[in-house]
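What follows is a single structure, written as structure tokens, with notes after it.
Every protein chain but one is kept in place in this view of the complex.
By letter and in written order, the chains are A, B and C; residue numbering begins at 1 in each of them.
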Amino acid sequence: MAERTLFEQSVAGRQGVTVPDRSTNQDATSWVPQGLLRQEPPRLPEVSQLDAMRHFVRLSQLNHAIDTGFYPLGSCTMKYNPKICDVVGQLAGFTQLHPETPDEFAQGTLEIVFRLQQYLKDLTGFDAVTLQPAAGAHGELVGMMMIKAYHASRHDLKRTEVLIPDSAHGTNPASAVMCGFNVIELPSGPDGLVDLAVLKEALSERTAAIMLTNPNTLGLFEKDILEITQLVHEAGGLCYYDGANLNAIMGITQIATMGFDVMHINTHKTFATPHGGGGPGSGPVLVNTKLEPFLPLPVVEHHDGRYELNFDRPQSIGKVKLFYGNTEILLRAFAYIECFGLDGLKDVSETAVMNANYLKECLRQWYHVPFESTCMHEFIITSQHQHARHGDINTMTLAKRLMDYGFHPPTVYFPLIVPEDMMIEPTETESKQTLDAFVEAMRRIDEETQTNPDTIVQAPHTTPVKRVDEVHAARNPDLNFYKNFRPTNVGPDQLQGCFTASQFCP
Amino acid sequence: MAERTLFEQSVAGRQGVTVPDRSTNQDATSWVPQGLLRQEPPRLPEVSQLDAMRHFVRLSQLNHAIDTGFYPLGSCTMKYNPKICDVVGQLAGFTQLHPETPDEFAQGTLEIVFRLQQYLKDLTGFDAVTLQPAAGAHGELVGMMMIKAYHASRHDLKRTEVLIPDSAHGTNPASAVMCGFNVIELPSGPDGLVDLAVLKEALSERTAAIMLTNPNTLGLFEKDILEITQLVHEAGGLCYYDGANLNAIMGITQIATMGFDVMHINTHKTFATPHGGGGPGSGPVLVNTKLEPFLPLPVVEHHDGRYELNFDRPQSIGKVKLFYGNTEILLRAFAYIECFGLDGLKDVSETAVMNANYLKECLRQWYHVPFESTCMHEFIITSQHQHARHGDINTMTLAKRLMDYGFHPPTVYFPLIVPEDMMIEPTETESKQTLDAFVEAMRRIDEETQTNPDTIVQAPHTTPVKRVDEVHAARNPDLNFYKNFRPTNVGPDQLQGCFTASQFCP
Amino acid sequence: MTSFIPHTADERQQMLDRIGVSSVDALFDAVPASLKHPFTLNTLPKNGRSELELQHYLTAMASQNPGAGMLSFMGGGAYARFIPPAVNAIASRSEFYTAYTPYQPEISQGTLQMIYEFQTMMSELTGMDVTNASVYDGATAMSEAAFMAVRATRRKVLYVSKTTNPQYQQVLRTYCHAFGDMALGWFDPDQPLGPQFTHEPNTIAAILVQQPDYYGTIRPLSAYQEAAKATGALLVVAVDPMTLALLDSPRKAGADIVCGDIQQFGNSVNFGGPYGGFLSTTEKLMRQLPGRVVGRTVDKEGTTAYTLTLQTREQHIRREKATSNICTNQSLNVLKATAYLSLLGPQGLHRIASVSAERAHELAKGLLAVPEVSLRSGDAYLYEFAVRLPIPAKTMVHQMAHQYGILAGIDLGKYWPEEDHTLLIAVTELNTPESLERYLSAFRDVIHNRGLSVLPSGMSRDVKMVATGTRGGQ
Partner (left out) sequence: MTSFIPHTADERQQMLDRIGVSSVDALFDAVPASLKHPFTLNTLPKNGRSELELQHYLTAMASQNPGAGMLSFMGGGAYARFIPPAVNAIASRSEFYTAYTPYQPEISQGTLQMIYEFQTMMSELTGMDVTNASVYDGATAMSEAAFMAVRATRRKVLYVSKTTNPQYQQVLRTYCHAFGDMALGWFDPDQPLGPQFTHEPNTIAAILVQQPDYYGTIRPLSAYQEAAKATGALLVVAVDPMTLALLDSPRKAGADIVCGDIQQFGNSVNFGGPYGGFLSTTEKLMRQLPGRVVGRTVDKEGTTAYTLTLQTREQHIRREKATSNICTNQSLNVLKATAYLSLLGPQGLHRIASVSAERAHELAKGLLAVPEVSLRSGDAYLYEFAVRLPIPAKTMVHQMAHQYGILAGIDLGKYWPEEDHTLLIAVTELNTPESLERYLSAFRDVIHNRGLSVLPSGMSRDVKMVATGTRGGQ
């Protein structure tokens, strides 16, 4: 039973919530200058409160979510979020605080933000931090802006290139470009790691920075990391660490120790802000003293027992976001860290890594594992063996079939460097029992490739809708209930997203 | 995919929530006297917080609920509950108030309780009220206790009989019996109403009271109500009004005006406390001056600008519940009344009655309607026509088939006096569109009785489980995961609940 | 039309046309005209408030309850405990809290399975075979247990310990008095039982005791067990189920019926309700249980399924022959309890009970060191205990509240005039070690001043301060 849109359920005159009546003599419309008054009311739904509730409750039930089942999306760190973090983030004393409130009336929030800054510095080994970026990609952008400002401050203006491995997340090159850099892609070595020879080749006096995540998106730890960062530094570049994979190494090592100058953290991954169907998150950026002068405005400081916002930082790159960042998300991250402490966070990482290795070990019985070495918090398999048995079976069909077993598929077709891959990140919050059930489903699916390949090719069968026609969506854009769009004759290039990478997640 | 019990998911050593450590030197177990210390820990589930959340989220999705679909359960008044009532009932200033708090520190709650008392008196025309009973049946019990106390106070001790129409809800006779009364069942007249001749016959100097609901459970208004109450009064009895059907006549008339001496209100029906899967509710009891002295302890009073609990009422029947009733539910009822005001409540009743008559008018095209006259907020149909077409089709099978169309079935096999009946109460919160969709489903089901009767007999098909074997449940009691019960050879009498009346709702 | 009544004027007209009447009024023709008088409204408002206005108003009213924010040591059958946020996340699932009683099992498996799990957990705690799906609260549970014993034994005399919760006693009195044809006897649990039982042994339906009793005292149950055995009466034990994390199950001590209240398991104190009563009993007596019971069974394809069962005990089938009149019970409170117990597990529950008891003993040690203060409870208690004071307990409560913003406990003079110098004190995990210090020092001050106020008048600063607390929506 498909749920009709609320526009189809709308009946003129209905309203889902009562609002206060006018208390003054003059109608607001009289304040609107001639010619600017709205002529046709917007066609928002007109429904009763019951209609609205039913609609959204029913819609919600069409979703897979952490609270309904396993979600082994590589690079996304879909862990369980302690409910206590939701609750404390929603205390009225926090939510009702206006961002323009004078500091003295906002000491509670400022203190927590300040403490969170300290915690993150302790955890990563950096010297300074901004909590303002709204997500990981925003953090990357801010980090790259600071790198640019750093080189500019040294009048080192020829540094226009950023080196990024081909296994990197798409936001890395996109962020670099938004800072006016040129991206030099580094092909990974056969072991999936940065190839030192390739790196040396690419480095030059044009090198502004390298962007790396470690463990990388294949789940492998760059064991030559000290050499890499040293080489980059020797060439005059800086090292940016994409913290999306921080869940692998908390309490094991500090990022700054590896030689990085700047990093972001995706608090919505590592520190368990629920992803909310695609956000909000937050992307704190940590830096060493080299970059500290360039932090965005304002910075939270502590003087004489009072927490204050400091806007007076002449070398700052400026403001990067409205007000001070996604404060509620920061509160949740703070609460999460308080739930665990350093020892607990180390346990998080150790268990995440153990879970991943356990799954890898189990799955290799049936699936091709391109990188055999010990993985960190995630790993890659491919559909190679299964495809060999039946040409219509590929990574996407296996993914869809997993849905019938009640599991969210892993990230697929990412990283781009391994064809037909699946990237599996179980996280530490999943029990051995859940992992075993997933292994059993994967075993059965492998069996089905021999006994009943068509069930796989046609999958999914038990989901609210069957295989969704993404090509139709791209060819006949329908992005607004009230508007007819022209069908477009999209070329294969435009459809790229439909077949493979759209299934990709992080 | 059935959800395993949490006991089956349990792994020794897991725990879903952390608790504070010991802060003193001595272990609590040392305070337990020899021989009283627990030897084996209770086998409660040992699960992670994630396991627990997933379990209950998945379980919840197996339920039909107001927030997921139409719920036309006759006599249950399954209306939509404004979410604002949930929220205000859950403000910490209310929920964290201990019942032994001295009055002066609890004035907010006491004031609301006091105001609610006034509102209910205004709405019903009675003189006094207790808000303490925990549900409708509890209210009945309290009301009957007061009636008993009243007669006793007059030394009128021979009044041992309570007259109750055969259409009454089961709680009425059960409550009367718990007060030591004998129940005299009054057969309804052919029009479904109290037969005055029968009533006169039954009245005597043994008559303690009559218990009536008006409109009655057939959804019919007892038009001779003034005569009925007068007859009872003349015989020296009192008149009890079962307020379960109050949703039909708010703002139209006051219950006291009909001649009743006492009534209860099911706030969880009329005033929209969500039913919570079977409670909690509350059952305020209203009385006229005759019964006022007997109200249970304590009573909330207002003196010199202060709200107080008065325990000093010598004629009171005593305490009937821990503390002062289901306070949170009373707050919700108060909030509900504040949302509507008297005019709004009248609109509630008028619309509820209109919705019922509209449905009746539509359904009579295909279904037998035993009482043709204008109904109030609910009405009765039967499966007579459909059964005539196919012997295996009866009210239960039609009810089960409705589930496949996404609707909760109406109340079935109640009231007991109409064989194979269905009692339909749409409530005022359902739109014409929803009613029309329900009518369409009923039409199609009628059609299926001709085109595809087996689909009906085998229904439901799309529910989380198929037809549940209630006979098996009764013969092989399994009421505790850890305990084997002896199978019982239950006679037809014991199985009664399985076939018919268990489907019955209110 | 309001946001809760969806009908537009057009739709109303269409519907009336379909019904064939000209106005809504016509639908009420059966109501005699003489009944349709206009309403005189004394207080009931004519018009409703908008949601915003209502929220403003009720938030203001909530702030008129300073007691809700004060440091509290009150128990007496209702205990403020930490409610894990996951409990409320579960209980606020629309599908649970906007569903009716699960009469249609095929579309109510969520509620049904949850209740089955609840029955199992409570049976584990009490050691009994079966537990019902709830009655209103602990007090009505004890009355229902008494009635159950009367039905099962066909006897009519009940002996009740004088140290049971006074409210349980009062409700039992009310119920028994109303039913008539029963006798209630009271006994002192610290005196030999025999001489106190004045009725014929073979008329005694049940012996009712509470463990721990209202004073927090724990006693061996063996004497009652022997008395029950000797007379053929049933042994009814009212329990605080939280203490069963530490205490052996009443079943071991021969209980036939165990009753109590689940409030502490995930439910707020809420100025008295809603809580949830429960009854646990033996397989032998299960058909005498009042209230709903869920059974595990199968569907027609053999899949595990749950359903209400043993319904011939209930009013909707048996009417005047039912085991009770109960219909709507406390299902949402049961859900909270089930979620709570699932989250805590045996170890968590043990820790919560322990930490409470440990702190209670810590506090007691401090209080008993104050001159002229003595223990009123027995030597064995867990997290609730009573002390005798050199000043009236009422004065202590008053001074502690007004001067220090502390709700010091319950003045037992409220229930028993002779106990007017007795204060009942409960300690839970919410009472931090620091709060014990605060209590102790305030208590010493009040005793030192013999209950005389030291501040000029009105509330002290303390009271206002704590009233700001929002302890996170418990």
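Convention: a residue touches a chain if its C-beta (ideal position, glycine included) is under 8 Å from a C-beta of that chain, and two chains touch if they have at least 3 such contacts.
Note that this is a predicted model, so its numbers are computed, not measured.
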**OP:** Tell me which residue among B:57, B:123, B:142 or B:445 touches the hidden chain in the full complex.
**Re:** B:57
Original post:
Of A:230, A:315 or A:374, which sits in contact with the chain we cannot see?
Top reply: A:374
Original post:
Residues of chain B in contact with the chain that isn't shown?
Top reply: 11-21, 47-51, 53, 57, 83-84, 86-88, 91-93
Original post:
So which bits of chain C touch the chain we can't see?
Top reply: 3, 51-52, 55-56, 59, 62-63, 82, 84-85, 89, 92-94, 343, 429-430, 432, 464, 467-473
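Here is the rule we go by: only the chains that are shown with their structure count from here on.
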**OP:** Compute the centre of every chain as the mean of its C-alpha atoms, then state which one is farthest from the centre of chain C.
**Re:** A
**OP:** Please report how many Å separate the Cα centroid of chain A from that of chain C, as a whole number.
**Re:** 46
Subject >> chain B and chain C: spacing of chain centres that average the CA atoms, whole Å >> reply: 20
Subject >> Whole-Å separation of chain centres (CA-atom averages), chain A against chain B >> reply: 48
Original post:
What residues in chain A touch two or more of the other chains?
Top reply: 11, 18, 48-51, 53, 57, 83
Subject >> Residues of chain C engaged with two or more neighbouring chains >> reply: 2-6, 11, 48, 51, 84, 86, 89, 94-95, 470, 472-473
